[in-house]
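The other protein chains are all here in position, but one chain of the complex has been omitted.
For reference, chains read A, B and C in written order, and residue numbers begin at 1 within each chain.
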Amino acid sequence: MDGPDISVDLCGVLMENPVMLASGVLGETGPSLLEALEGGAGAVVTKSIGPSPREGNPNPTVVTLGDSLLNAMGLPNPGMEAYAEELEWLRQGSEAPVLASVFGTSPDEYAEVAARLAPLVDGIELNLSCPHAKGLGAEMGGDPAMLEQVVRAVVDVTDLPVLAKLTPNTGDIGALASAAERGGASGLVAVNTLRGMAVDVEMAAPALANTYGGLSGDALRPVGVRCVHEIAGMTSLPVVGVGGISNHIHALEYIMAGATAVQVGTAIRTDGPRILGRIATDLRDWLADHDHSSLADVRGILVRGGHR
Amino acid sequence: MDGPDISVDLCGVLMENPVMLASGVLGETGPSLLEALEGGAGAVVTKSIGPSPREGNPNPTVVTLGDSLLNAMGLPNPGMEAYAEELEWLRQGSEAPVLASVFGTSPDEYAEVAARLAPLVDGIELNLSCPHAKGLGAEMGGDPAMLEQVVRAVVDVTDLPVLAKLTPNTGDIGALASAAERGGASGLVAVNTLRGMAVDVEMAAPALANTYGGLSGDALRPVGVRCVHEIAGMTSLPVVGVGGISNHIHALEYIMAGATAVQVGTAIRTDGPRILGRIATDLRDWLADHDHSSLADVRGILVRGGHR
Amino acid sequence: MRSRPVSVTGVRSETPTQCTIVLDWEPEAQPGQFVMVWIPGVDEVPMGFSSIGPSAAITVQRMGDATEALCALDPGDRVGVRGPLGKGFELLEGKRCLLVGGGNGVAPLVPLAEALVAKGCRVYTAVGARTREELLFIDRLAGIAGPAPEVATDDGSEGHHGFVSNLALRLMDEFRPDVVYTCGPELMMRKVADACWERSIPFQASLERYMKCGIGLCDACACGRYLVCRDGPVLTGEHLRGVPDFGSFKRGPSGVKVPFAAPDGGGSIGIGLGSED
Partner (left out) sequence: MRSRPVSVTGVRSETPTQCTIVLDWEPEAQPGQFVMVWIPGVDEVPMGFSSIGPSAAITVQRMGDATEALCALDPGDRVGVRGPLGKGFELLEGKRCLLVGGGNGVAPLVPLAEALVAKGCRVYTAVGARTREELLFIDRLAGIAGPAPEVATDDGSEGHHGFVSNLALRLMDEFRPDVVYTCGPELMMRKVADACWERSIPFQASLERYMKCGIGLCDACACGRYLVCRDGPVLTGEHLRGVPDFGSFKRGPSGVKVPFAAPDGGGSIGIGLGSED
């Protein structure tokens, strides 16, 4: 395409633009991943996949709160074997980059799933942060030592880049970032959802069957941008920014705060995944309007030490 | 007043209604506290006061984000001596309950300020959670052991009820609540603001001079309700709910999740503190419409073990 | 849009296994759209509208927890509603329309028939059920201008003996409709669809998939490249051509593929999506 260069090399994953589909939003089936790539995503991340099928939590699993959302899907997924078929189907239709999001209940389980899916993808994202599935994700991902073990276990079984997705439900995201770096991660993704709850006052009931869910969308953006800025200032790993992005200005907030690429989840609900391509186009136009020849001109300009 | 009973006994502080002015919003001067009480607050909390005058952070200190807000005031306050005069003035104009919010850089400093203000107020709230003033508040309030020490130091110097205000910037708010309980707190307040950041993309600058600030208002409510629900289910202390309340339905979310009273901050910016009285009135009307004779009918109905 | 509480104003038993729940709610809905109905403590499930207007109604086939709980509601009880969601039937003007409904799939066809008649269409209806007692809304359909509904029962206890898809094929050739609308078991709809494709008759079919978010986020309701909650539940013959899932498999709550059981070659008339395990 013409205009400023917005292509990205995310720890070896080459993307035409920095706008990725976030994990868990669509991405349970091959055709939905393909739709996101055709909609203009620079790369897609799969739904988080575990070793065996999981139905997730009972409904209601989502509550919309204006431009924000609470969800408690509970990591539904068809399991790595069935999911491998989805990826095989996708690979016949597209060569664009795909990251497999992986979760498990132990470092070994993470490694097992990553190893199974690795031949079919370009990178591994570790979901260390799902705030509403008991015994999974966040409980491991909130403890730096455990997080480091999980990362190391996965790095040991694959040559692909491994990105650790961090939880914002912590007093010290820097400690999590450092642990991931020590474990051998090639990159970081920040953030997953904040643990939240909504009450239906008329029904006198929690709005989610699971009571607690993860807060995403608009409300999350200030926390996500802060997390990216904090960790971009302290590690040398590339950071992918996620949380509340629904236009190119939001994407630029993250990029100026140090993000190499961004992911979009909740914002997909209005128009579907073509919003990914629109954000990329608007980003390019914005750079052109501001006389920048490349995204690199603005990336990380707010991070101590300047451009990254 | 007629209708359902919405009076509250908050660990000995008797309030006509459960709607309080949150700390730091107005509350730097006696006349503003009086305005809030005349506007219908059941009680007011002062701005957080330290031992000596503090100018706070440079401007810009606030950014509005729709119905949410980032602030980095940086704990400006005139110091306990000058502030005591404000409280003396207030006490001549009103007998309604006042809580002094206190902060310091060490347990001793907290105790010193609490002791100085105690004769002028009905209770002490400990700000253990300001997310954007270095070395203060959150850094102590995020560590359960330190938090416990601060609470104990203050409890040792006053017979007033001492409420610990907790930070949501943690992976385990339950641990903070337990620490406060062990330290001898009479009640808990949840939550202070979430640490966040906004970027002004056109200016290529953080929107706050301090870069990071505290996120309050609408965006915070799901996190605040979740925190209250978590801690209400595990301690026997009364909990005050704060975060994103701008109407009686929001207040009821917190109350059903286990809050004994609620505080309102950011929502004051539109209409001033009379919104406090309006929320109280609407709460009473809602109870009447739903055939409840008292707030106790709905308080904590979503907390394990039912009514509290 | 958040779930909001609406009161139940009436509950009517329609057949031994179906009930209609009338709501104190006037949604701005198109025939074929759906709503997520929340029964706190039980479940939140997708339901089509069997009446649209000042008191919207849903008609429920008892299948399990949620549907039993719905049919056990009393007037004055409240449920949460999130919707209307999705895309309904496209209404054509002045056309000859054949509506083919099986089992509980007849429900959304009633407001559709009303709307089509209002648009000057001639509306023919074919209604199927397992047995005579389970025939739904024959009277309501008969009351809408157009020929009386044609009926099929699996057991032959009324009307055509056999599947409504077979009846529909006959009516297609007899009435030469400009368009076919269908709702019911997917294998039945697939038969109708194949017949339409053969005859180059455009059609619209209302699909069911497992739904969680209802707003195009979670991918639970995927059917090929479509999301039934966002692009459907009504999909057209053009949409469905080449979609391997259609009439072949749906996905369970985990995303695994669940083939449509077709022991007798024609599919059962029940509206169930089958269970994953």
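Simple rule for what comes next: a residue touches a chain if its C-beta (ideal position, glycine included) is under 8 Å from a C-beta of that chain, and two chains touch if they have at least 3 such contacts.
As the structure is a prediction and not an experimental result, all values here were calculated from the model.
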In the full complex, displayed partners of the excluded chain: B
From B:18, B:40 or B:78, residue that would touch the chain that is not displayed: B:78
Residue of B:12, B:56, B:184 or B:233 touching the missing chain in the full complex: B:56
Positions on subunit B where the hidden chain makes contact: 24-29, 31-32, 34-35, 47, 53-56, 58-65, 69, 71, 73, 76-79, 82-83, 200, 202-203, 205, 207, 209, 265-266, 268-269, 272
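Quick note on the criterion: only the chains that are shown with their structure count from here on.
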Chain whose mean Cα position lies farthest from subunit C: B
Chain with minimal offset from the mean of all protein Cα atoms: A
Whole-Å gap separating subunit A and subunit C, where each centre is the average of the chain's CA atoms: 37
Whole-Å separation of chain centres (CA-atom averages), subunit B against subunit C: 51
Averaged-CA centre spacing for the pair subunit B and subunit A, given as whole angstrom: 34
Shared interface positions of subunit B, touching two or more other chains: none
Two or more partner chains touched - positions in subunit C: none
